[in-house]
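Got a structure here, written out as structure tokens. Questions coming.
The complex appears here without one of its protein chains, the remainder shown in place.
Right after this comes subunit A.
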Amino acid sequence: MNGSTTRIVKRLIAATAVLVMGVSLAACEGELPKVSQDTNAEAIPDLTTDQEKAIREKLLADIQKCNDEKNPANLGQAMTGPELQIRQSELQIASKTNELDPKTKIPTDITQTVVPTDNGWPRSVFTITTTTDDQQSKRLLVFTQNSARSNYKLWGLARLFQGVKMPKFAIPAIGAQNGTESDNGLLMTPKQAVERYADVLQNGKNSKYAADFGDDLFRQELEQLQNTVQQGMERNKGSQQQTFTPVNGEMRVMRSADGGDLVVAQINSEWTRSAGEGRESQPASKSEKALFGDGKATSTMRVQYVNVVALYIPPKSNAVDSAHVVTAVGAERQPVKVEAI
């Protein structure tokens, strides 16, 4: 190896060293960011208010379309549960009477929405609308998503009683929590409350649970109707009987800010009226008459109703004095089937 070769090798080594040093001193992109998981992700509301609004408006638009067409065929896309049965009946009646019952109106504007933070399914969003343009009472809407791969549908609707005081709920940005039918720490569990309220509806003041519930408009109107029918039946020596039965699984619960539960549940009722002295038992209202249609009346008529009731169950610790009762805050009632037997 002669001197020139050695010189070249030395220069190469020097150049390599300079290059390596230069590269090592050259800037990099900085430290790689670490992905951090938010540990508080469990408490995220299931929907934003924008999502809730979009879902609500889409569903109400679909329902309105069915209303306009008076065709319940497509109601299944927007409704489920007891409200689907009720609206089908309403549209069926409307198609025969060519008149849609005013109570079918659902305002698109809302006063409050309660979004849960639950992880599982089904999930329910409770929304309270404004009054209708003809000053009907506010509606309590219950939207339910039964599974991750299904969308929200209107499960229940209850017209709130005038002047009723609703419990307070967490704002949508924070989110509330869906309850269950066996929630404890309350005056009674939601399931017990619905069963006992059904008994109160059936037996009135004679129910052993009558004292557990405050007086409400739904019970008053139902009692008044039954009394009126009873008076007619007594004139022709007829009889009537109405039974109320809670429907298993058809219950949605939202926990309120004070620890109580707002329960919306379906209670089916069957009203059997028997005329005496060889008379025929006729439908008791326009709705029943529309549903009965051209059917041949007999001495006995059986009408099946779908009732949706909204009950507020206060927490046991807060239930004192006047609050020591379960309060019905809204209800809906619709005959769905009329038959002569």
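Descriptive notes on the structure:
To be clear about the criterion, contacts are C-beta pairs under 8 Å (C-beta built on N, C-alpha and C of every residue); 3 or more make two chains touch, one makes a residue touch a chain; residues count from 1.
Here, contacts and distances are computed from a predicted model.
Looking at the choices "GTPase", "Ferrous iron transport protein A", "NusG domain-containing protein" or "ABC transporter ATP-binding protein", the name in the UniProt record of the chain not drawn here is "GTPase".
For the chain left out of this panel, the touching residue among A:T16, A:N74 or A:N119 is A:N119.
Looking at A:T48, A:N74, A:T111 or A:Q220, the residue that reaches the missing chain in the full complex is A:T48. In the complete complex, the hidden chain is touched by one of A:N74, A:T111 or A:S150, namely A:S150. By the touch criterion stated above, the residues of subunit A touching the omitted chain are 25-38, 40-42, 44, 46-48, 51, 55, 119-121, 145, 147-152.
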